[in-house]
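Only a single protein chain was left out; the remaining protein chains are all shown in position.
Coming up: chain A.
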Amino acid sequence: MGGKSEPAKSESMATTTTSPDLINSSFFSFKSLKLKTKQQELLLRIAILGLVYILAFIARLFSVLRYESMIHEFDPYFNYRTTLFLTEKGFYEFWNWFDSESWYPLGRIIGGTLYPGLMVTAALIYWALRFLRFFVHIREVCVLTAPFFASNTTLVAYFFGKEIWDTGAGLVAAVLIAICPGYISRSVAGSYDNEAVAIFALLLTFYLFVKAVNTGSLAWALGSAFGYFYMVSAWGGYVFIINLVPLYVLVLLITGRYSMRLYIAYNCMYILGMLLAMQIRFVGFQHVQSGEHMGAMGVFLLMQVFYFLDWVKYQLNDTKLFQTFLRITVTSAILVGGIALGVGTASGYISPWTGRFYSLLDPTYAKDHIPIIASVSEHQPTAWSSFMFDYHILLFLFPAGLYFCFKRLSDATIFIVMYGLTSLYFAGVMVRLILVATPAVCLISAIAVSATVKNLTSLLRTKQKVSQTGSTKGAGSSKASSKVTLDQSQPFQKNGAIALLVGVFYLLSRYAIHCTWVTSEAYSSPSIVLAARGAHGNRILFDDYREAYYWLRQNTPTDAKIMSWWDYGYQITAMGNRTVIVDNNTWNNTHIATVGRAMSSNEDEAYEIMRSLDVNYVLVVFGGVTGYSSDDINKFLWMVRIGGGVFPVIKEPDYLVNGEFRVDKGASPKMLNCLMYKLCYYRFGELTTEYGKPPGYDRARGGEIGNKDIKLEHLEEAYTTSNWIVRIYRVKPPTNRL
């Protein structure tokens, strides 16, 4: 009760004195439990934050309750496998790990090609729990890492909102970000991916940097440098920070807000952050060598020029001379910088922007040049429906929040406006980046909500203030109007304000309902277990993927090599524990193109390629029996395109008929004879999939297949799962005697 022992500063509202010394009071009455307003407010704030923390955690647990505690999707399986390795073998083995179980026969230097932040975080939590004698399995820790860090993000959002606007905005921001679908989509329980930790690190870095700019303290700047280090260790999206912060500094310089605080904050963060970032092997020397990081260096040098000019101005008392000096210095600085950049780029020391980030600036680039990037559905540009789905009410509140920020410009509000705009633009270019924009949208919307509610409640409170000299009713016109009209409009204003407040609460409640529905229906599927509605509305689960991987684990020799499309590589190594040819890392385009070529050639050519790669088993995913539309036949054209990009013998028009992709009788002959077709539809012609349809009716494509009588010469069927989703074939050794 009571809590802090603060000096008894009373507010203008009603106060009651507490009796802190219970021993002296003669009787224990409830009056002694009444808190001062400040303490009430503190209690309310802590209670709200506590509830928001719990809410953010439990909102993400739908899939754990419906299915089981397992890792979702594809990439998290790689992260899980590496975390397992880290906890079993220790940090040095992990840091120097060369994996020979993927990308056969090339192998992969895992220690040098991953972002270790997520794995190290999960391992630390695991070791901390074990130290406290909670012997949990590492998988449970991995599954629940994302919701835990989402809860922490809400706390950081509260402090950030408090820094930008006030505590009310902070609280609203915490609530909004706890349930926002844009964030939930990548941080449900089981989604053990880099973004789970990275969004927390991003927001923390930004908060610490804004705090450093506001206070000018070296300690906060140091904190932001370490926050940046955590972000660099966690996600490749750190490039956003290293470009947004210099852009923000540039905008501050242009708007004439240069100050010593900014100088201290940026310098400390840039230099220390850069040095710390170089400790991550994957990043290496990119901060001085890569074109994406040159903006930060340029702004760093510009800051030094500004400081120098400021010092010279202080020394010189002659303005005219200073003007000349200013002009010469600025011109020569820009010239020197430009020449250095030119020399660096021309000599090849500074590498140009990589395709992944260049396609953000020029969205048409990936479509023409890099089919692997263009084939991922997350990388498509965003339609308005995706925005609405992920943001709902926040799309209204965002422009209003921008207005309030512009009304009260300060260093902090300029930052949040820039963060919001740049991240929203990138979210428009690529669907996946809606996640990065979510904290900014939530914060700015929180400002709008907080300011509007504050305005409306101040209307409700004006009755008390009218009794004082109406000094707050500013201009002369309203003062000149007699008190009678003021009193007449009072109840109308109050009723209006109450009605509008009810409206605000209605909007926010609809937002909460929408978020809960979206989380439950759309973002809580593990995508390794498929669900469908049965004939009577009951839920049917297809666990075919895990069935196939465990069959591989138990029924194949330990050194068997599996060829499949790159989507399934991580899952096969993690759950099947077998060597794969290509996996989701997609670092070697030629290797993937070789697999693509094998899948699109006829059986004899494919057999040659498979013998050259030492393949023992081939795995394909087929959705014709269940109607599953994300199977390999639907992805087949991407295999052709990627294969054709490296081997010109594969031509996409050969597989199409009049520009259309068909699998029925009218399909092109090359399509009917390719390996993928044969492996997917082997023995499918005898199966009746739907009542009233002929045998061999493909439910995913909606047609009867063309070639029902398939004979395999060099492969034999090893296993087909119970719903025919995953099919595994064994590669036969070459015949001994012909």
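What we mean here is this: a contact is a pair of C-beta atoms (placed from the backbone, for glycine too) under 8 Å apart; a residue touches a chain by one contact, two chains touch by 3 or more; residues count from 1.
What we mean here is this: contacts and distances are computed from a predicted model.
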item: Missing subunit (named according to UniProt) among the choices "Oligosaccharyltransferase complex subunit ostc-like", "Serine/threonine-protein phosphatase 2A 55 kDa regulatory subunit B", "ATP synthase F(0) complex subunit f, mitochondrial" or "Protein ABIL1"; value: "Oligosaccharyltransferase complex subunit ostc-like"
item: Contact residue for the chain not shown (choose from A:S69, A:T329 or A:Q380); value: A:Q380
item: Omitted-chain contact residue, chosen from A:S600, A:T626, A:N707 or A:T721; value: A:T626
item: Contacting the left-out chain in the complete assembly, out of A:A448, A:A548 or A:V582; value: A:A448
item: Positions on chain A contacted by the hidden chain, ascending; value: 73-75, 185-186, 254-256, 331, 363-364, 367, 375-378, 380-389, 392, 395-400, 402-404, 406-407, 409, 417, 421, 424-425, 427-429, 431-432, 448, 451-452, 455-456, 458-459, 472-475, 477-478, 481, 489, 496, 500, 503, 507, 510, 517, 521-523, 525, 527, 530-535, 540, 567, 584, 626-630, 634-635, 637-638, 656, 659-661, 688-691, 700-702
